[in-house]
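Shown here: the complex without one of its protein chains, the others still in place.
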Amino acid sequence: MTRTFRMNEVQPRLLDETGQGIIGAPLVRPEGHLKVSGQATYAAEAKVENLAHGVLVRATITKGRVLRVDEAGVRDMPGVLAVHMTDERMIRNPAQGMMGESPVRDGKYIEYLGQPIGVVVADTFEQARDAAQRLKLEYSEEEAEVDPDNASETEWTDKEDYGDIDMAMDKAAHSVDEEYITAAHVAGAMEPHAAIAVWEGDKVTLHGSCQLVQFNVKELADALNIEEENVRILSPYIGGGFGSKLGISNEAVAAAIAAKDLGRPVRVVMSRQQVFDAVLRRTETTQRIRLAAEADGTLLGIEHRDRVSNLPNEGFSEPTNQATHFLYGGANRRYRQETARIHRNPSGSVRAPGEAVGMVALETAMDELAEASGVDPVELRLRNIPETHPETGLPYSARMLAECLKDGASSFGWDQRQSPRARREGDWFTGMGVASAARMNMLLPSEARVILTPTGAIVETDMTDIGTGTYAILGQIAGEMLGLPRELVEVRLGDSSFPKAAGSGGSFGAASSGSSVFLACKAIRDQIADKMGCGGDDLTLSNGLARCGNVEKKLEDLIDSDIVEVAQIKPGDTRKEAFSSGFGAHFAEVAVHAWTGEVRVKRMAGTFAAGRILNERTARSQCWGGMIWGIGTALTEAAEHDPRRGHIITRDFANYHMPAHLDVPQLDVKFLEERDDYANPIQAKGIGELGISGAGAAVTNAIYNACGVRIRKFPAHPDVVLEGLMAFD
Amino acid sequence: MRPFDYTRPENLEVASQALTDGATPIAGGTNLIDLMKLQIMTPEHVVDLTRLPGLSDIDGTPDGGMRIGALVSNSVLAGDPTVRRAYPVLARALLAGASGQIRNKATTGGNLLQRTRCPYFYDTAMPCNKREPNSGCSAQGGIARMCAILGTSPECIAAHPSDMAVAMRALDAQVEIRQTSGETRTLPVGDLYLLPGDNPAKEYALEAGEVITAVILPAPVSGARQTYRKVRDRASYAFALVSVAAVVKMDGDTIESAQLAFGGIGAKPWRDTEVEDVLAGEAPSDELFAKAADVLLRDAWTEESNAFKAPLAKRTLISALRDATGLSGETHFDMGDAA
């Protein structure tokens, strides 16, 4: 039986009372030895007998129909087993996160260049790839628009007004009105999308690379027109996700179709270029921000407009202004979002959808306001922290933005910051920048089973670990609650036959699934307390010993059979009582070359408050990752689309520049002690996306402070900086 | 990748015969395999040169120069004590290229002959005159960020991507080629490369069956300051937007001579002695360097998406010369030393 708990009221901080003392501790990951020896098995590596290999075929037109497929031309190539083209079940693109149903299935219809339109299967990978490349297709091509700036079809996807921003701009002592452009990005998880499909009768098992297993089961079943009960997904290890594996994707559907037809397991792995072609990208944005402020820099209002793009009928628009709603005060606020409907490859969630690019614009604008008003950028932010949510009036559940800014400023040496172009050594300028971080927090339904055996405990949930540290933290929560060292807790993840978890996405995974494990353990504790003859509150568990008053028993003596509890967390009323978000502050120091516009990040530090930190080591890694993505957004990453065909031209890792080692210095990350009582029963908040939110702007604001060049087009490749530098010549 | 026959000949003789019959040589394979996977190159017969004797040595030449076997890997060459001491610009250029892993495989011959990184050349869905003669040039009007602005033609604006070759051009290297007859000919490295003209598919002045056997460097310019300056879209592991190889000899406060070559901007590793003439005998100054850069760029032809390369090349040259002549106060240059 599942115990369901709704987060309707603030809960006691039980994890601060328990006796094992491992919660929050920087324990190493339990699966570490497997990862460092290459023995963690990712989707393509499942040991399956008699495997056939499928390679996806890519559409080479932007829009139109497949008229003819020259199957005969490849059918007789050695090893070729099957050619599946224009199958009605093939999906147009990967599902958006939490769709729970099949994405658009277009059959013969093509809506973007690079759309996977079929799969060729052969005995070996080499044979399949060759045949897929040589397959000749004839199309009837249609005109397609690919330019978001001049799209004829646009849609208002957000329109909100509070007060009167035009009036505020008129009244303002200082104002900012600027346009910011951010490039499209890709998730670029190092493991390319991969799937092995194995059928037994009507049932398919998919070894997949899936972030949200319970939704992916539904999506795959729907795409294949089969019952959900007949789909099992296994994703014990995932080589990175960052949003790109939220929804079921083309390779999984293709593998399932081909394997069924062939009566043999089929593996389909996207090539890196196919991942660029077909997997949901982060949209490019054009944002306009207006800030109206009083003489002392206090905001009177904010306007955040943006234009993003997606395919027609694709239900996702980057929530660019997400953090703008609650980060700073000002009574007059306006939001407008336009989504251009164009035939670039579809866009979707990529790490911190919204904040990752929206905050870069907002935090640059704040820096511009600091400059305009003559207020120090840290001080300006402090002055504009609102009492309550500026739009809903809700209090904040726990918010240490001011503390993060102050702590970060003092440990970074912010007081050493000079005016633009003041620090120059040789041909290098040096400067510092700051930005706030904010990423709203979510709690989603999540379920887990915990089994206490006489010798340890087992946690089972279809939750995933995409590198975020789920194996580590769930073991820690269970160990802490049950009084066991973490080595005695086995965590099993990523199997759809386990209780359904929130999955990995939106930074909600750790807190949501962690809460379910916490609740299941709490129920087990109650049973132990019963056996000990005391109330749950009087029970102490540590190192395999149960204690009540002066009675002490070994767990192994206390229980003769396994205790099994299944618990589910659901969001409840607390989210209506307080607004929950993680906060932080980024500081960066950069060097800018006066002649070439090259930028090097010299130092970077982040101070964050994200509720209870469940494992300091893995949490730090999450923040490192986020901050480095910020460096990528600021300096290196751009998915560039062909102006005529719309597809990504920078479609491999040599042309799409994610930061390499040398782009990244050692980074300082610090967490402030915080508990968010309104968030969930473990008082933790999401952290995976907080680190990226605002990070890029700290870097580009530092560029301004170094050399006086204001970056409004991201990334700040050398040519972008150079254009500004030349204005000083 | 298409199926192909693979052979590993015992000697150059046999290799050369196979090549004359239409086979393609493979050395490090880091470019050829890359392109074969995408079916941009589809050889039916691949001849493995890697075990051929006598091509992996670095030796001194009688006139004080150096002979580098075609199979010498980029890492070994960059790590060679003589190269580091006497031809630092070459060591730096090699070290600026690719990654530690790739440099271990990449060979001197293969590096010279690597093909362009124009993204449309790599994208078989798009027309490309170099890949498919007379199909068109997609880079023009497209994303030409990695393309050239000097030496291009209306048929093709691709840049040659090698860093090593840029340094070798600055150093007046010669390429040693074994002809099908068994005879050896040499060619200045600059002449190895053909400009695209109306036939961008023909890139090298090599005949079928010819094998590069070595690169020969003349005796080093002693006491010259050498620098390889590479500007790119990330700090490492990226091809050049612009690079400058500079070998500058000072005579007191004036520039005695400057040998300059450029990457990222030319249809081939670029050198223009008129630029060097502007500098010779003059006292270093930003104005002088700017004047030299203007000469370099007098015939530059840019696309909207790579128009920035003209000012970037200009300023990178100024920066490299400021470093090499000491104007910038930069100490990060190497002193070529013949001893």
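Just so it is clear, A and B label the chains in written order, and each chain counts residues from 1 on its own.
In this section, contacts are C-beta pairs under 8 Å (C-beta built on N, C-alpha and C of every residue); 3 or more make two chains touch, one makes a residue touch a chain.
By definition in this document, contacts and distances are computed from a predicted model.
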"(2Fe-2S)-binding domain-containing protein", "Glycine betaine/proline betaine transport system permease protein ProW", "Carbon-monoxide dehydrogenase small subunit" or "Electron transfer flavoprotein subunit alpha/FixB family protein" - which is the UniProt name of the missing chain: "(2Fe-2S)-binding domain-containing protein"
Touch with the omitted chain, as defined above, among B:S153, B:S236 or B:S257: B:S236
Sole residue of A:Y112, A:Y180, A:W199 or A:F242 that reaches the chain not shown, by the stated touch rule: A:F242
Residue touching the undisplayed chain, where the options are B:L55, B:A78 or B:A148: B:A78
Touching residues on chain A - with respect to the absent chain: 28-29, 31-42, 44-45, 47, 124-126, 187-192, 237-242, 269, 271-272, 466-469, 617-618, 620-622, 624-625, 627-629, 652-654, 658-662, 664-667
Contact set of chain B toward the excluded chain (per top definition): 1-6, 8, 26, 28-30, 33-34, 36-37, 46, 48, 50, 75, 78-79, 84-85, 88, 91-92, 95-96, 98-102, 104-105, 235-237, 331-332, 334
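The rule is simple: only the chains that are shown with their structure count from here on.
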Approximate Å spacing (C-alpha centroids) for the pair chain A, chain B: 41
Chain A-facing residues of chain B, complex: 1-3, 37-39, 117, 119-120, 122-126, 138, 141-143, 145-146, 231-239, 241, 308-309, 311-312, 315-316, 318-319, 322-323, 328-330
For the chain A and chain B complex, residues of the former touching the latter: 58, 60, 78, 113-114, 126, 129-130, 133-134, 426-427, 593, 595-598, 600, 635-636, 640-645, 647, 649-652, 654-655, 657, 659-663, 717-719, 722-723, 726
